[in-house]
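Working notes, structure below.
Complex shown without one protein chain; remaining protein chains in place.
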Amino acid sequence: MSDKAVAERQEPTPSVGDGGPDMIQLLTPEGQRVSHPDYDKYVENLTADDLRSFYRDLVLIRRLDAEGYALQRQGELGLWPSLLGQEAAQVGSGRALRPHDFVFPTYREHGVGFVRGMDPQSSLQLFRGVSQGGWDPKENNFHLYTIVIGAQALHATGYAMGVKMDGNVGTGDPERDTAVICYFGDGASSQGDVSEAFVYAASFDAPVVFFCQNNQWAISEPVTKQTRIPLFQRARGFGFPGLRVDGNDILATYAVTKHCLDMARSGNGPVLVEAYTYRMGAHTTADDPTKYRISAEVEQWKFRDPILRLKSYLAHEGMADESFFKAVDEEADGFAAELRAGCLSLETMPGHTMWDHAYAEDHPVMEAERAAFLAYQASFEEAN
Amino acid sequence: MSDKAVAERQEPTPSVGDGGPDMIQLLTPEGQRVSHPDYDKYVENLTADDLRSFYRDLVLIRRLDAEGYALQRQGELGLWPSLLGQEAAQVGSGRALRPHDFVFPTYREHGVGFVRGMDPQSSLQLFRGVSQGGWDPKENNFHLYTIVIGAQALHATGYAMGVKMDGNVGTGDPERDTAVICYFGDGASSQGDVSEAFVYAASFDAPVVFFCQNNQWAISEPVTKQTRIPLFQRARGFGFPGLRVDGNDILATYAVTKHCLDMARSGNGPVLVEAYTYRMGAHTTADDPTKYRISAEVEQWKFRDPILRLKSYLAHEGMADESFFKAVDEEADGFAAELRAGCLSLETMPGHTMWDHAYAEDHPVMEAERAAFLAYQASFEEAN
Amino acid sequence: MATTKMTLAKSLTSGMRKAMERDPKVVLIGEDIGKLGGVFRITEGLQKDFGEDRVIDSPLAESGIVGTALGMALRGYRPVCEIQFDGFVYPAFDQIVSQVAKMHARGLGAVRVPMVIRIPFGGGIGSPEHHSESPEAYFAHTAGLRTVACSNPEDAHWMIQQAIECDDPVIFFEPKRRYHDKGEYDVDAAAAPRGLFEANVVRAGTDVTVVGYGPVVKTMLEAAAAAETEGTSLEVIDLRSLSPLPIDVITASVRKTGRLVCVQEASSFLGMSSEISAQVTEQCFYDLEAPVIRVAGANIPYPPSRMEDNFLPDLDRILDGVDRALAY
Partner (left out) sequence: MATTKMTLAKSLTSGMRKAMERDPKVVLIGEDIGKLGGVFRITEGLQKDFGEDRVIDSPLAESGIVGTALGMALRGYRPVCEIQFDGFVYPAFDQIVSQVAKMHARGLGAVRVPMVIRIPFGGGIGSPEHHSESPEAYFAHTAGLRTVACSNPEDAHWMIQQAIECDDPVIFFEPKRRYHDKGEYDVDAAAAPRGLFEANVVRAGTDVTVVGYGPVVKTMLEAAAAAETEGTSLEVIDLRSLSPLPIDVITASVRKTGRLVCVQEASSFLGMSSEISAQVTEQCFYDLEAPVIRVAGANIPYPPSRMEDNFLPDLDRILDGVDRALAY
């Protein structure tokens, strides 16, 4: 056997499963590094430290998620939308962003928020029902959650149009050129607002990366209800590039997102990334997936777990050992305890504050209703 | 020179102008028949009589349009949306339909309505302001006009879903298999409703042909504001076929529409046809195109006139002579006079009928308001 | 007459089932209404029994749900749309207001649009934003639509059937926090106890009339029971139909009591209570001993769920309204 043949035989090949041959992958489900002519360059400079910190992020947000689930079950949260299975899609894309890039999440991007530096209490606060969001998007360039499916795609596009109007694309200055990333799900792709966002973004060359986490389900509906063809191809119809990446492969997600953000920043307009992944849990704690999907499907996706994949890779390459993994788990324990304590301390605001932020400027009705409410409350206190 | 070379030299080639190489054409702007491997078969069986009746339709609807314009200028209509330049797109596609197919027009398809057998007064009635439509869609399987851009795309899709639920696709029985055709403009392609219609139609394999008349303008906005790429490619993003046809070529429009209707009827789901054409006039009588487009563009399109094209072909092929053309013009004169007389005789309905058709079933508020109105009117008569 | 005990949710299911059995043209369309049976399980079991053509899981797009349903209606079907939550009806607003509501008038009566749009509405279930709204006024203000709200299982069972039978489009509001309330009635009765557009005097009384619809009806009845212990007799009216408004039932009551309290969860400004107040004042000007009192949601976006008790009209706020009416 020639040397070349040996090398070829040893070279791992992507294992794309039902993601199909267009799916970009850099790590197989077994954690083997496969090379890709276009995307290797984006991960070449990642140090072992970087990769370990990727791993840490993955583990911490999975813990965050588990804690959210538990808190809901214990009645401390009203609802919890789990990101289980989508950790790599979220951390990989989130870590690809520069600080001055801007993020428009849906309601499930706890992981992206975390890597942007958001206080993890932020999303707990929302699902606990003490606010409808309540954070300042400018602090971490991470917008408020949007619950109405697809609406944020237009906000992201308009924001990106503003970035361009500011002259912050295509200058070549990395401190200046700015991209916007917009998260949405496979189901959201059907909403008129998402298509309109595609039209506007293409028409105005808006620097926005549409990042679709295709987790195969929109509550009980499989992605085949929304589209006949792979979702990344939707972009074709609007005249901009679309790519499918293995969303359970943090390296590929990181690389592809970096690539697409660069394209957007350069002034070429929008790009669509479809991160092919899977919602391992229920849609939310209010959902019962046994009604509509078979457990064999879930079992199959367990073999593609995003965390195990990176772990195998790190271990195999000698970049991390048991003590590291153990340390991360311990950190996660502490993190979870903190989260839980923080969540329990999130207090409901007094009733009269309801009127404080309906409007930015003075509003006579707010004042009158607040005063009436306080008087009404006082009447009970008097009565007692 | 070999015989073959001579034959090749004599074979006319399509003249696609800025429609690009994907544009399907069977008649050049000069009226030369060019052959197309896929579409010749749809026009082969057309007799000289058929072609003459195509010509007649074109001339009559152009006259209808001119009359609409004149009536508006004389204050007899409130508004008139002209179809000038789009006659072949409308007659070609309309004639491709079978009687039991169903049409969803916009507000500009006077030509399609005409070939469906609609009383031409129908659309005059609307633009005169004596009704908002007022015809029964079931009579000619021609729905009411829709003015809200793009809304009818969903109606057409739902109707087509109903056709399929009825079992009227893919049976192979031409009397039974039914297609729906939905008209809209280039501007409409940006509306969320049109994209949602694409999603639904693809998801349910609805037998609907989306027929987009790209007349290059949406009021003052060029089609490049709506899309970076040729509009027929929009369908790619949704996983169904899209075709561009020369909308000023009645043979090609007829052939392509027939082909697409057959595809839809067979149960394969939707098809998008982009009829590449031009709005020769103003958007409506309320518009002033000199504000936003150069006359050179209009001049250039005059060379692609759909009626002259068919006329040259008929004359050149000896299928019609001057006496025929003259007879059609004379028929058009009579038709126009009738139209005009008919329009002037369209009376405004008495005020109290306003309440008659807001609801299908009895409604106490309608009765009360009608009664109050009549009493109020009577009070004036008493006073006089 | 055999009566059955059933929740409001299951009463809707049974009503739809009956309508579907009776008329093969009745089809359901909405998100997750198939295998899942809808997020509130209102369509549970129906796809299994009637097939995917009659219980249609739609792509995730509400304008699409309503717009395609309208197209089906034009083809001769009687579609029933499910909107998942109140706050998700707005993407379909254009189709509802400009198409569904106006199609019949546009065709001068040639076209009928027999369709129902079901919307679970109201708060009190501890949900995040957009899941607790009361958008009924938008629809009641829209000419061409009929708008109703059920409040109890028996009504739910009948009203949904009547709505499906109606040849006009009906916006059908379901009080989501009452889905699990139970009622006992004859599911197989031959006819509805009353017309779809009739109000119901659910408790007779003499001192003050209290009118509301949907989820607050139960609260009004509780308030009436509490008031009785203090010697005040409330007449409680369940409006049922918001448009057309069964105003005669209200004015007849007000002519008797002289006092009216209107209750709704929606923000007060331009809500149903405003219209009722305006009409009652017009028609009963000399009968009113006090101005019409409105007990309603605040004029702010619906608050976070842990604060919603401050927003929603509860028993105390209704009694406070009654006191205010009696203070004149």
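Going in written order, the chains are labelled A, B and C, and every chain counts its residues from 1.
Note that a residue touches a chain if its C-beta (ideal position, glycine included) is under 8 Å from a C-beta of that chain, and two chains touch if they have at least 3 such contacts.
Quick caveat, the model's predicted, so the values are computed rather than measured.
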- Looking at B:137, B:158, B:192 or B:269, which makes contact with the chain not pictured? B:192
- Given the contact definition stated above, which residue among C:38, C:91, C:153 or C:175 touches the chain not shown here? C:91
- Item | Full-complex contact with the absent chain, from C:49, C:282 or C:316 | C:282
- Kindly note down the residues of subunit C that lie in touch with the hidden chain. 63, 87, 90-91, 93-94, 97-98, 101-102, 105-106, 129-130, 137-138, 140-141, 143-144, 243, 245, 267, 269-275, 277-278, 281-282, 285, 290-294, 298-301, 328
- Note on the structure: Residue positions on subunit B contacting the omitted chain are 78-79, 107, 126-132, 147-149, 187-188, 190-193, 218-221, 225-226, 286-288, 291-292, 348-349, 351, 354-355, 358, 365-366, 369, 373, 376, 380
- Message: For review purposes, identify every residue of subunit A that touches the missing chain, sorted by number.
- Response: 131-138, 143-144, 146, 148, 151, 153-163, 165-166, 192-193, 196-197, 199-200, 203, 356-361, 363-365
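The definition used in the following text is that only the chains that are shown with their structure count from here on.
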- Which pair, A-C or B-C, has more C-beta contacts? B-C
- Taking each chain's centre as the mean of its CA atoms, which one is farthest from the centre of subunit B? A
- Query: Whole-Å distance, subunit A centre to subunit C centre, using C-alpha means?
  - Reply: 37
- Message: Counting only Cα atoms for the centres, state how far subunit B is from subunit C in Å.
- Response: 42
- Message: Which positions in subunit A are in touch with at least two other chains?
- Response: 190-193, 225-226
- Task: Name the residues of subunit C that each touch 2 or more other chains.
- Result: 58-59, 61, 63-64, 91
